[in-house]
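Chains shown are a subset, placed as in the full complex.
For reference, chains read A and B in written order, and residue numbers begin at 1 within each chain.
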Amino acid sequence: MANPDIEQRLAALESRVTQLEDQLAIHKLINSWGPAVDGDNPAAAASIWADDGVLLSELEDTRLEGPAAVAEMVRYEGHQQLIRAGSAHIQSFPVIELNGDTAKAVGFSRVYLHTADGGHEVWRVSANRWDFRRTPEGWRVTRRKNHRIDGGPEARAILNQAFEN
Amino acid sequence: MANPDIEQRLAALESRVTQLEDQLAIHKLINSWGPAVDGDNPAAAASIWADDGVLLSELEDTRLEGPAAVAEMVRYEGHQQLIRAGSAHIQSFPVIELNGDTAKAVGFSRVYLHTADGGHEVWRVSANRWDFRRTPEGWRVTRRKNHRIDGGPEARAILNQAFEN
């Protein structure tokens, strides 16, 4: 029979380590998005989403439901034009909040495009709210909502979700 | 009575896990700054600072002392103009060094602004040195110094603080 004090300390450590692992697993999902969509990899882009995951983007008034719709978005001609120009979808290091088997992240994203003169432009800067769920296969995205940072209240509302429960 | 070897391994693990948690807690402070100041949230911007925290910025020759002064900076008309244009204050993933109950971080920051033609410009790129202290309420910022990367020696001096003790 184990020492109850040892047992308690082990259980506390196991819980703390799981929470650290959860955070790094969630960062990995978020940081996989850019390489997937800029790498023209529909399967990789789809793989980070839960079966009921939803991608909401105000810019094209988009609502994508489920991994197959995300994969289709990568194949869509509008996105293929970005890839052929040379696109880089880069996420900032976001604020993550774990809540057991769900989590949220709030941060920024930027899309850089290669330009005809050989340089690069900042094509889009957005505020992002991501939601996640722990599934039997690991953490997956259940929802992402983003809005261009254009001076309007919508992007500010998303950013302030970093400070709300 | 616990096995002394077990006790030693548990204590070592507890210390290592605390250091990992400290690093992620410090990242969270740094990554909260942008959403707070771009979200027009003076209370959130103030909340990451220690009572004696100091914000030093060469650009406007600014020296802000304490959370109330930081909150005031968010409400200041110059900052409100950035918010109305559409601003994104984004930190890089910095180099962190823990030293018990204090810590430092050295990295880059960028401010992107939405432009009249619907695009975005890189308005400012700076070198940053952050200092932190563990308080009863958690880690807080005790000092942030930044300088625009303009080719002069000041920004380089800040960047080199990543490699000094």
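The rule is simple: a residue touches a chain if its C-beta (ideal position, glycine included) is under 8 Å from a C-beta of that chain, and two chains touch if they have at least 3 such contacts.
Please read these numbers as outputs of a predicted model, since none were measured by experiment.
Student: How many copies of this one chain make up the entire complex, given that 2 are placed?
Tutor: 3
Definition applied: only the chains that are shown with their structure count from here on.
Student: Round to the nearest whole Å and give the separation of the Cα centres of subunit A and subunit B.
Tutor: Going by mean C-alpha positions, subunit A sits 22 Å from subunit B.
Student: Could you pull out which subunit B residues touch subunit A in their complex?
Tutor: Residue positions touching the partner: 2, 6, 10, 13-14, 17, 20-21, 24, 27-28, 30-32, 34-36, 38-41, 44, 83-88, 90-93, 112, 114, 118-122.
Student: Would you mind writing out the residues of subunit A in touch with subunit B in their complex?
Tutor: Touching subunit B from subunit A are residues 3, 5-6, 9-10, 13, 16-17, 20, 23, 92-96, 106-108, 110, 121-125, 127, 148-152, 155-156, 159-160, 162-163.
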